[in-house]
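Below is a structure I'd like to ask you about.
Every protein chain of the complex appears in place save one, which is left out.
Now for chain A:
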Amino acid sequence: MSLSTQSISSLRSQLVSGDIQPSDILDSLASSIEEKNGSVGAYLSHDLDTAKKEANQADLSLPLGGIPIAIKDNINVKGQPCSCGSKFLDGAYNAPYDATVIARLREAGAVPFGRANMDEFAMGSTTENSALGKTSNPHDVTRTPGGSSGGSAAAVASHTAIAALGSDTGGSIRQPASHCGVVGLKPSYGRVSRYGLVAFASSLDQIGPLTHTVEDAALMLNAISGYDAADSTSSDHDVPDFTQGLDQGVAGMKLGLPKEYFGEGIDPEVRKTVDASIAKLEAQGAELVEISLPNTEYAVATYYIIAPAEASSNLSRFDGVRYGNRVEQPEDVLDLYRRSREQGFGPEVKRRIILGTYVLSSGYYDAYYNRAQKVRTLIRQDFENAYQKVDAILSPVAPSAAPLLGADKDNPLQQYLADIYTISANLAGICGISVPAGTVTSENNTQLPVGLQILGPHMGEQKLLQIARAAE
């Protein structure tokens, strides 16, 4: 079996026994990238030579010693470009420092080696908003890989990465993981430091792993979790060994099925696949309980006030002054700002900045932003009430399998509505994971992956991973 198709845990045991060297893994990835990146386009750039040097020096006794990891292009890796899939930063920015997650991956022996494509500034759910190139779904190249971490998911699914880091603001790890048939984990808010992640919506963003297996997700989470003084929203909550107890099963657990997530709008074939995966957990001794998350209907509207509001503020730093795109011969400083931003940002980013500026503007703040923050409280309370009754919540990840490229290109609202099952977790700050549940057959007769979403309470990753492992 090719090394590039194997899990972290499988490669680790071969590295520790001396059967393989870290450079063997990179050689295998190099051939895989050569063969597939042309059609899949998961990477914006990669540097396998430097990675090989670093891998050869890696301490193989460390938990991720010698394992190469693909990194979403909005996470800073010292000396490497960080473009966020945007013309604003393309060719104009090299990270001067490592994000905390990168420093921690290095401390665990891992080697960051490639920049994974993404929707511009993580805004989108198909990776079609990248200004720097197209990424296709490895299972059917006429379809999207999902997004915004589409490059990270496609890299793992096409076996051009062993594992990857993504970021999830409204489902941007879980949804592409579902569409590409890999495991994608959004940790609880505060579990993983955001220092060095280019901020989109600061109260929602969270970095997490995309991997072949649940055990690999646990290994990655072990490496990147924990308090960081450089992130004022970082939590000092205990970091257990997430690989412990993975095989304890789900017997006796209560798993909630929210009626609002299984109603209209879900593709019947997707529903059937998710139901089969849920039945598998029931057969292992879990008790299924119907629950209600009554404010689910407001989640998308709430998100599309809060996320653009925060984005409009965060993206004000892209003004052409300190880094990134600057227009030629500006008349004055205002002209510099306006035209640098016009040239540098793509349509989705402009649309969200304008929306965010509007909902925060004087006269509309209470009607939109303040009201959305109150509805956010209701959504969070829904989950708190649910977790009084159940250990975790099961649902689809997306209403359909991966859409065709270009399907909703000019209809942003339609794309936003497809985030209905993932967005609430970010608003509430809880953890969630997408685990491959099976496949559905598309119109052109390809098999498209579908994920099962498992949502756990804030800081409930250990049990979440245990359930995910049982569903795997």
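Note that in this section contacts are C-beta pairs under 8 Å (C-beta built on N, C-alpha and C of every residue); 3 or more make two chains touch, one makes a residue touch a chain; residues count from 1.
Just so it is clear, contacts and distances are computed from a predicted model.
Asks: Pick, from "Aspartyl/glutamyl-tRNA(Asn/Gln) amidotransferase subunit C", "Extracellular solute-binding protein", "Carbon-monoxide dehydrogenase large subunit" or "Proline/glycine betaine ABC transporter permease", the protein name that UniProt gives for the chain of this complex that is not shown.
Replies: Spelling it out: the chain absent from the display is recorded in UniProt as "Aspartyl/glutamyl-tRNA(Asn/Gln) amidotransferase subunit C".
Asks: Check each of A:R12, A:R106 or A:R339 against the chain that is not shown and name the one that touches it.
Replies: Of all options in A:R12, A:R106 or A:R339, contact with the hidden chain holds for A:R339.
Asks: Among A:K53, A:K374 or A:K389, exactly one should touch the missing chain; which is it?
Replies: Spelled out, the listed residue whose C-beta touches the missing chain is A:K374.
Asks: Tell me which residue among A:S86, A:T160 or A:S235 touches the hidden chain in the full complex.
Replies: Of the candidates A:S86, A:T160 or A:S235, A:S235 is in touch with the missing chain.
Asks: Name, in rising order, the residues on chain A that touch the hidden chain in the full complex.
Replies: These residues touch the chain not displayed: 92-94, 96-97, 188-190, 203-204, 229, 232-236, 295, 297-298, 300-302, 304-305, 312, 316, 319-326, 330-339, 341-342, 345, 347, 350-351, 353-358, 361, 367-368, 370-378, 380, 411-413, 416, 426-429, 458.
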